[in-house]
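Here you go, one structure.
A single protein chain has been omitted; all remaining protein chains appear in their positions.
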Amino acid sequence: MASASTITAEREHYLNADYGFRSWLLTTDHKRIALLYLISITFFFFIGGFFALLIRLELLTPQGDLVQADTYNKLFSMHGQVMIFFFLIPAVPAVLGNFLVPMMIGAKDLAFPRINLLSWYLFIVGGGVMLYTMLTGGVDTGWTFYVPLSTAYLGTHVVLAAVSIFIAGFSSILTGLNFIVTIHRMRAPGMTWGRMPLFLWSNYATAIIQVLGTPVLAITLALVGLERMFHLGVFNPQLGGDPLLFQHLFWFYSHPAVYIMILPGMGVVSEIIPCFSRKRVFGYEFVALASIGIAVLGFLVWAHHMFVAGISLYSAMVFSFFSYLVAVPSAIKVFNWTATMYKGKIYYSTPMLYAMGFIGLFTMGGMTGLFLASLGVDVHVTDTYFVVAHFHYIMVGGMVMAYLAGMHFWWPKISGRMYPEAWGKLAAMIIFIGFNLTFFPQFILGWTGMPRRYHAYTPEFQVLNVLSTAGSTVLAVGYLLPMVYFLWSLRYGKEAGDNPWGAAGLEWKTASPPPTYNFEETPVVTWEAYNYDELPEEVPVVG
Amino acid sequence: MEKIISGKVYFTVWAALMCLTVTTAAVSYVDLGQFSIVVALLIATLKGSLVVLFFMHVKYLNVKTTLLVIVAGFFWLAILLLMTMTDYITRAWS
Amino acid sequence: MSDSSQALATHELRHHFEDMEQQRDASSMGMWVFLITEIMFFGGMFMAYLLYRYEYFQAWQEGSQHMNFWIGTINTAVLICSSLTMVLAVLAIQQGRRRLTSVMLAITICFAITFMVLKGIEYHEHWLAHEFPGSAFHFAGIDPRHVEMFFVLYFVMTGFHALHVLIGIGLVSTVLYMNSRGHYSADYHNPIENVGLYWHFVDLVWIYLYPLLYLIGHHHVG
Partner (left out) sequence: MFPNFPIWPVRAATSASNLDALFIFLLLVTGMVTIMIFILVTLFALRYRHDRVEKATPILGSLALETTWSLVPFGIFLIFFVWGAVIYFGERTAPADSMDVYVVAKQWMWKLEHADGQREINELHVPVDRNVKLIMTSQDVIHSFFVPAFRLKQDVLPGRYTTLWFHAIRPGTYHLFCAEYCGTQHSGMIGSIIVMNPAEYEAWLSGGGGEGSLASTGQKLFQQLGCGSCHRSDTQGRGPNLVGVFGKPVLLEDGRTVTADENYVRESILNPGAKIVAGFKNIMPSFQGVVNEEQLLSLIAYVKSLQGSQPGGIVSNRPAVPNVSVRPRVK
């Protein structure tokens, strides 16, 4: 195998192949673009997180005393828009996916490197418009842009925000397009579909959703913009339209978008658990096909966001049924990950701690999803904090945990350095505790009837809100830590070597950091994925 | 390597498309009630298929995955249209 | 297949592909994936059309009667002809006939411009007839609110289609220019093929817009 020597001082790799701003801003190297994305989404993550903290601070007391109602509405709207469109959706695909997809299939780059760069630029333009929107007064539509509120009643920068998301949407489409073609056309000899790591399967499934769903969001936002600017009747009932059509179109994308956010996270976890259990993933085919199953079934469930919106009872039943159906592949995944640990040789590394945290939190998020899929229960808990807690368990407890798991797991590959393991574990613990403290009380809040998006609330909800706010400050510390020690490790971290975890997967068979074209020569794959029984029993670093 | 299709095929397809356009325009003068739209869409689908199969070379594809991509595209469009309509069509039932 | 074109083709192989075959397949598949995103993009508008036609059937019939049937029909023919010349351009370059390719591309552009001019005339007529949605909209018949919505969807759908035609003109012009500079040959012509696919897609959308907008209410006039 073409593996470079461990003496990295003089070796040329993607980071030192070229220097200067030009070499980064005009790069077509998927690894450099991944880093550009990493920096951009980290920026947006902390902006969104800042909004979240302000929201939690406001909710410390029942009265709306910290900020005005309008400001509060802007805060949660921009928190949602930034976190969803500028952090969660690009997080794993555009950072880890960009970095790893070509390496995992043994290719030199994605199929369309220049389109990949274009996708980052679109992201930056979209992000720039979003920043401009914030700086000039923000937007208070919620992330959902429900009509006719957004098209006829609000005075804020609705059109600008829509334009920003429209542009970012195309960035997401291009990433998906690139992944689909790359995985179909660029696999190294011997890398059959059945040998692909599950991270690739889940990114492939994600790409399907990005490509098929995002354009519908784009046209929907375009119609919202047209209705708002020119009073063209499409959705507004006063102009003859139907506001529920907007909701159908919006959720046709935005429900599958939840799977854009979680599927790649599932892929990350499917890599980490076998590695630190030193054994093959349990039921490879089922985990792989479950990803595709989620991508397809995920498009048949959108109206479960509309059970109380005034849709037909029969239609609601159909969507409720499919919602339960889509829960089956998710359940399969959880069971398979758990079974993978059985009779393994388990190392408590930082990525593994995050991955185990992911299983727990994702399970809770998924289980509460079963409540929401049930028509009767949904009527009571939809649009309350129960939903808020549910999707934060999926997106923060699931996706952000998985993202951090992946960042720790592949950081040695990306940077060539090890992060400090003890700090890593500490941060993982803090995040797990802070997360549960923040969001578990919200389940109870929702069940007892506190509606979401409330600037002020009735006094009986205060105790739980105080708990939640306390948790959010813990969580904030937890998120700052990794950023600090990752930066620290760039200079002071131990050299990682090619394969510090003794992991399977092509990306570990090249140097850390990898050379510009990933491999000295195109690898030929003759083994199944996760062949840990053929690899050393010990994890070199942790063991 | 790619297949080269003779110009004759293209001209034939073009002639068929023009004929179908004239047909659908002519049929629109006849009041077929509910079936007007059905006939119009059938003809459109026929025309569309000709364009996709011949002009877009789908009939001659050497990569079958592309076929999968196309089928997926239309399948998802059907999901969007049909699943949304289940709501509106069944509202009057209750 | 001459030596020089072979050399040129190899020059066009981008570093991360193994061979021309892989590059060609990837680029064609990429284009198709892009086109299905376009299907879904127009799909949102078709959804709106379908729903409101179902709910406000009569308004839709009324609105459709105010379309310019003849311009619509002629434009359908114009786009079909442009599709033919586009596919002939691809055929010509497959055979290495660069000059013919350029001629065919140029004719395609002419057809596209004809389409746009006719479309412009049509819009202008609607403008004069106060059929632009908004405060100036005027319609004396049943259910004017929903007839106005028919016009909204008419303008949005044909507007986005026209935007695609404009982009198409830009793309065809680009490959025409590149072709005249000798960039393409029998061995390397992915860009022309892909622009062709795009152009046929634009035609395909119109093939559906034509009956949905122009024909559904036509027999009342005829």
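Observations on the structure shown:
Read from first to last, the chains carry the letters A, B and C; within each, the first residue is number 1.
Everything that follows uses one rule, which is that a contact is a pair of C-beta atoms (placed from the backbone, for glycine too) under 8 Å apart; a residue touches a chain by one contact, two chains touch by 3 or more.
What you see is a predicted model, and the numbers here were worked out from it, not measured in a lab.
For the options A:Thr182, A:Thr384 or A:Thr516, the residue in contact with the chain missing from this view is A:Thr384.
Of the candidate positions A:Leu96, A:Val301 or A:Leu464, contact with the unshown chain belongs to A:Leu464. When the missing chain is restored to the complex, the residue among A:Ala34, A:Met186 or A:Ala316 that touches it is A:Ala316. Residues of chain A in touch with the missing chain: 64, 69-70, 73, 140, 142, 144, 146, 148-149, 152-154, 237-238, 243-244, 277-280, 282-286, 307-310, 313, 316-317, 320-321, 324-325, 327-328, 331-332, 334-336, 338-339, 341-348, 356, 359-360, 363-364, 367-368, 370-371, 373-380, 382-384, 444, 447-449, 451-464, 532-533, 537-539, 542-543.
The omitted chain makes contact with chain C at the following residues, 56-59, 142-143, 145-146.
Here, only the chains that are shown with their structure count from here on.
For the pair chain A and chain C, the distance between C-alpha centroids works out to 35 Å.
The geometric centre of chain B is 15 Å away from that of chain C, both derived from CA atoms.
Looking at chain A, one finds that residues 180, 184, 212, 216, 245, 248-249 touch two or more other chains. Those residues of chain B in touch with two or more other chains are numbered 65, 69, 72-73, 76, 80, 84, 88-89. Those residues of chain A that touch chain C in the complex are listed here as 102, 107-113, 115, 173, 177-178, 180-182, 184-186, 211-216, 218-220, 223, 226, 230-234, 239-242, 245, 248-249, 517, 522. Put simply, chain C touches chain A in their complex at residues 14-18, 22, 25-26, 29-30, 33-34, 36-38, 40-45, 47-48, 51-52, 55-56, 133-135, 145-146, 148-149, 152-153, 155-156, 160. The touching residues of chain B, counted against chain A in their complex, run 65, 69, 72-73, 76, 79-80, 83-84, 86-91, 93-94.
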